[in-house]
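Quick notes on the structure that follows.
Shown here: the complex without one of its protein chains, the others still in place.
Let's turn to chain A:
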Amino acid sequence: MGIKGLTKLLADNAPKAMKEQKFESYFGRKIAIDASMSIYQFLIVVGRSGTEMLTNEAGEVTSHLQGMFTRTIRLLEAGIKPVYVFDGKPPDLKKQELAKRYSKRADATEDLSDALEAGNKEDIEKFSKRTVKVTKQHNDDCKKLLRLMGVPVIEAPSEAEAECAALCKADKVYAVASEDMDSLTFGAPRFLRHLMDPSSKKIPVMEFEVSKVLEELNLTMDQFIDLCILSGCDYCDSIRGIGGQTALKLIRQHGSIEHILENINKERYQIPDDWPYQEARRLFKEPSVFSTDEQLELKWTAPDEEGLISFLVNENGFNSDRITKAIEKIKAAKNKSSQGRLESFFKPVVGTSVPVKRKETTEKAEKGTANKKAKAGGGKKKK
């Protein structure tokens, strides 16, 4: 999923591109969320014990609804305006990756039945998590739920992450929230991780800015995409023996995959036959998304109370008291979202003072990672 090892690569080589932010600080912001990823997470974690999951009377799984409902309310209560983007048709190149996942799932199903026979609880839990698949039914349920909640839903022409990134580029949303680092490769100007994590985990939101990533790595966007392809993406295999660090070194040295291929030691590194890196690059650069002229309606409306009760309580066996209370929360949150942000009035300026505390020393102490290419020149850039 996503780009292999990119988080670590950025943490080591572009620490300034990532910033921890408080969940509350996104209040009033419109955020595009990769829905499929979230649903998948909900199916894995929400209300699971062993192979048992939350179900309605008919025995259909409802974990995704529970998860989607509570997390979305949490976002709304914080004054965040979420837009959920669902996957459309996967690009042809991803089919290989999907087939791989399918076979992994099949393996896991076998392992699960073995584990069930053996009665090994840990294994049962482990393998049943691996058999999780997001079906069309799950997606449709969630879309229905979100529409009833008054939250906008977008069905992407192809990849949800690409559409999220496009929305952010077009300034329709403030940032993209996903757990998949692909979003950066698609060029989402601002990308958030851990936004959807449960509050109980107390993980701060990690904000990435693609412009800073490029600045810190000293790469162009095209080179960054090549770096991601070399590190390993969903669309094609990577070269054996080249991971993130080597890829970064090679890109810095040669500038593009073409030049790397010309100069690389072919004995040492096995380049896959028919390596479709150009195609992958095209998918990242020109993914299939709605064009900016197409009017996507992003409207946050009042929740449909009756609809929610009939869908969640009557059809899916949720507790009616809890849903009524939750609806009250949505309504209260609606009121809260009218609070303006200071940034819409005052613009940030560059500070001039120099911090007393030396940043370099603390960074080294904190990270402990060898940051060999410390930037030359001491000019402290404070934003």
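What we mean here is this: contacts are C-beta pairs under 8 Å (C-beta built on N, C-alpha and C of every residue); 3 or more make two chains touch, one makes a residue touch a chain; residues count from 1.
The definition used in the following text is that contacts and distances are computed from a predicted model.
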Protein that the absent chain corresponds to, by UniProt name, given "ER membrane protein complex subunit 2", "Phosphatidylinositol N-acetylglucosaminyltransferase GPI3 subunit", "DNA sliding clamp PCNA" or "Magnesium transporter": "DNA sliding clamp PCNA"
Residue touching the undisplayed chain, where the options are A:4, A:30 or A:281: A:30
Option from A:174, A:235 or A:277 whose C-beta touches the chain left out: A:174
Residues of chain A in contact with the chain not shown: 19, 22, 24-25, 27-30, 79, 168, 171-174, 299-300, 337-359, 362, 382-383
